[in-house]
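Here it is: the structure, laid out below.
Every protein chain but one is kept in place in this view of the complex.
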Amino acid sequence: MITVCFILLLIGCFMCLYRIMVGPTPPDRMVAIDIMGILVVGFCALYSIRTGRDFYLYIAITWAILSFVATLALAKFLEGRSFDE
Amino acid sequence: MKNRITQFIVFFIFWLALTWPFNLQDVCAGALVSLIAIGLTRDLFPEEMVKFLNPVRVLWAILYFVYLIHYIIIANFDVAYRVIHPALPIHPGIVRVKTSLKSEMARTMLANSITLTPGTLSVDMVGDNYYIHWINIFTDDPEKQRQIIISKFEWMLRRVFE
Partner (left out) sequence: MSDNVAIGFVLVGVIFDLLGCLGLIRLPDVYNRLQAATKSVTLGTCMILFGIFLEFGFTSGGIKALICALFILFTSPTAAHALARGSHVSGFKLWEGSVMDKLEEDKSKEDKGE
């Protein structure tokens, strides 16, 4: 059952990759990057349920924080402001 | 001083949750680390958190959370319907909605709630006005738009924050 979940999430990631490659404007690509960051958190969670170990969840928390900061930095870049503002 | 105490409680609970099956050693280290963190983040912590020392507000906040989750689930079925439907039934646009909330934190929570509820996404905020991207505009009347989008959260946020 967990294998089916892995395959479905992988299909979702490929959809995001399609949008990153094709997306006509820069914001489209940034949205896809943001969404893919959250999907990777889901991947870490599925690994932890498959192996029964909890240290994958440490990776999940860290990844969630870093992906949030990265998205905010991209959004500031889009607005044309400098980072120390 | 009250502000610092609230800050200490929040940090300490977060530390205990991170080191969940905790013993005496963890609790002592947590108290020390929370004190250091208060010194470092003194200006970043929102002043309004002091209000949560009142247990009635905490109770309303938990009720608000349950209420929000109910709307998030409705929103997801709405999105699923629009995405799967072959003809894409959308009439998108940006509308302007005026809020009567005064507190900064209540406004932030309202903007986050708007993003998670059916068919709306907050784009910008100028003064008292929210600019909201709505995926299916079916009325032009500003008062009606206000009722549909934000009235369902405003009465509850007023109990939590004001």
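Just so it is clear, A and B label the chains in written order, and each chain counts residues from 1 on its own.
Assume contacts are C-beta pairs under 8 Å (C-beta built on N, C-alpha and C of every residue); 3 or more make two chains touch, one makes a residue touch a chain.
Keep in mind that this is a model prediction, so the values were computed, not measured.
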Touching residue (missing chain; options B:A37, B:V50, B:M105 or B:L121): B:L121
Sites on chain B contacted by the missing partner chain, in the whole complex: 17-18, 20-21, 72-73, 75-76, 79-80, 82-84, 88, 90-96, 111-112, 115-116, 119-124, 126, 131, 133, 135, 137
Those residues of chain A which, in the complete complex, touch the missing chain: 1-2, 4-5, 8-9, 11-13, 15-16, 18-19, 25, 27-28, 30-32, 34-35, 38-39, 41-42, 45-46, 48-49, 53-54, 57-58, 60-61, 64-65, 68, 71-72, 74-80
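Following the convention adopted for this analysis, only the chains that are shown with their structure count from here on.
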Geometric centre distance via CA averages, chain B-chain A, whole Å: 22
